[in-house]
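One structure coming up, written as structure tokens, with questions to follow.
A single protein chain has been removed from this complex, and every other one stays in its place.
Presenting chain A:
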Amino acid sequence: MKRTGGGVTSSVVVLDNGAGYCKAGMAGQSEPTAVVPNCMARPRSAKKWLIADQLLECDDIQSIAIKRPIDRGYMISPEIEREIWDRVFKVHLKVNPTECGLMLVEPLFTLSSIQKATDELVFEDFGFQSFCISNSAVSAHAYQAQKAPTSILARGRTSLVVDSGFSFTHTVPVFQNKAVTTAAKRINLGGKALTNYLKELVSYRAWNVMDETYTMEDVKEKLCFVSLDIERDLNIARVKGKSNALRREYVLPDGVKHKRGFVKELEPLSDDKVVNVSDEDDDDDHHMDEDQGEEGRRHRVQRKQAPPQIKQEDQQEITLTNERFLVPEMLFHPADLGMNEAGLAECIVRAINACEPELHALLYQSVLLTGGNTLLPGFKNRLEHELRPLVTDDFNINIEIVDCPILAAWKGASLMAARPEFHTWAVTKAEYEEDGTLRCRQRFQK
């Protein structure tokens, strides 16, 4: 307090330590200086671990091994995290932590043992002068409120933040600019689970890509979308051959010609552009004829596919059809995967019902989506479709996606850290040394 209160207030580092990406910058900036993968990676051929952004420049990404400091959203390995932060502070931000304060975005319900480890990392390893905790819901809310000051969300200082991140999905009511933790709900599904699910499907149906987490993440980001009518899309995706409107091909990196995988350009379709769904259904109904029908159809397909097969170069491709939307589907129906958890729409309803009834109308009017998964095309529309039947029509539903779902929490935290109140929120190093972890954390609760 004495040091920071004296007017020599130093700059504040803002860190959104997500499980997928670590976003870092200085308070007051509108964009983070560094957005780096929050992991260490080692190519098969190397012995040295690449830290964070070095992964982005690495050419040898085949079967790359990845270790993360964060498990299920919470930082369990301060050792790995220390190396990543060290690089971020030294190389990207070029700051000396001992001269700065720190604003950290931490997930809700962090266990006290993890909080303690974080505090030790911040004060003892890096020696920050002051330290303040925020959470992604409040930060994203703050960012949106600042961006649209006249919206209901900003005027009511209330919103329901849906944060679908890498490890899990939280729905958190925010009231008076504070998170209502008693009503927050969580689905244990996030981007990582979706990537792994896609990996599992592709490994069974095409190439074994169980070791290619990094590549499959790219496939997911580029090709997955949220279906609005799953039965219709399943039928479309069932069509064999090139006339399948949902079929996309992704070329895997071979390490020689292509360092990164990419989505293959669609070839111009011939006359059979029409998706013949009814024909497929017929085949389905006559299971007795299945073998014959299948045989015949396979011949047809082979004949159709013959020319491109000859043209095919030595590149490994994966063809995705219904995987493209079945994977994100899990967020809306985790039960399909065998998880005993409600889907996203129901999760929102439960979070809102756990709040005071007076707030319900306001919360439904300002549902705010953030987190990387909300970038999947169709996410918002699907959520509207799912949520509407669950809510009485007394309530208007208004769902909005923040304009930069991955960075919103960081930007909000940056705004908050730039406010003059920051120093009243933050705990200084002296206070930490005096009171220890527990007392400091009690302050953040307020």
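Simple rule for what comes next: a contact is a pair of C-beta atoms (placed from the backbone, for glycine too) under 8 Å apart; a residue touches a chain by one contact, two chains touch by 3 or more; residues count from 1.
Keep this in mind: contacts and distances are computed from a predicted model.
Undergrad: Given the options "Elongator complex protein 4", "HIT-type domain-containing protein", "ER membrane protein complex subunit 2" or "NEDD8-activating enzyme E1 catalytic subunit", which would UniProt use as the protein name of the unshown chain?
TA: From the choices "Elongator complex protein 4", "HIT-type domain-containing protein", "ER membrane protein complex subunit 2" or "NEDD8-activating enzyme E1 catalytic subunit", the unshown chain carries the UniProt name "HIT-type domain-containing protein".
Undergrad: Specify the residue from the set A:C58, A:L108 or A:C404 that touches the hidden chain.
TA: Answer from the full complex: A:L108 touches the omitted chain.
Undergrad: Pick out which of A:K23, A:H92, A:H141 or A:K192 touches the chain that's been left out of the picture.
TA: From the options A:K23, A:H92, A:H141 or A:K192, the contact with the absent chain belongs to A:K192.
Undergrad: Taking the full complex into account, find the residue in A:D125, A:D211 or A:E400 that is in contact with the omitted chain.
TA: A:D211
Undergrad: Can you list, in ascending order, the chain A residues touching the missing chain?
TA: 42, 63-69, 71-74, 76-77, 79-80, 108-109, 111-114, 170, 181-182, 184-188, 192-193, 196-197, 200-201, 204-205, 211, 213, 231, 234, 237-238, 284, 287, 290-291, 294, 321-323, 326, 333-343, 346-347, 350
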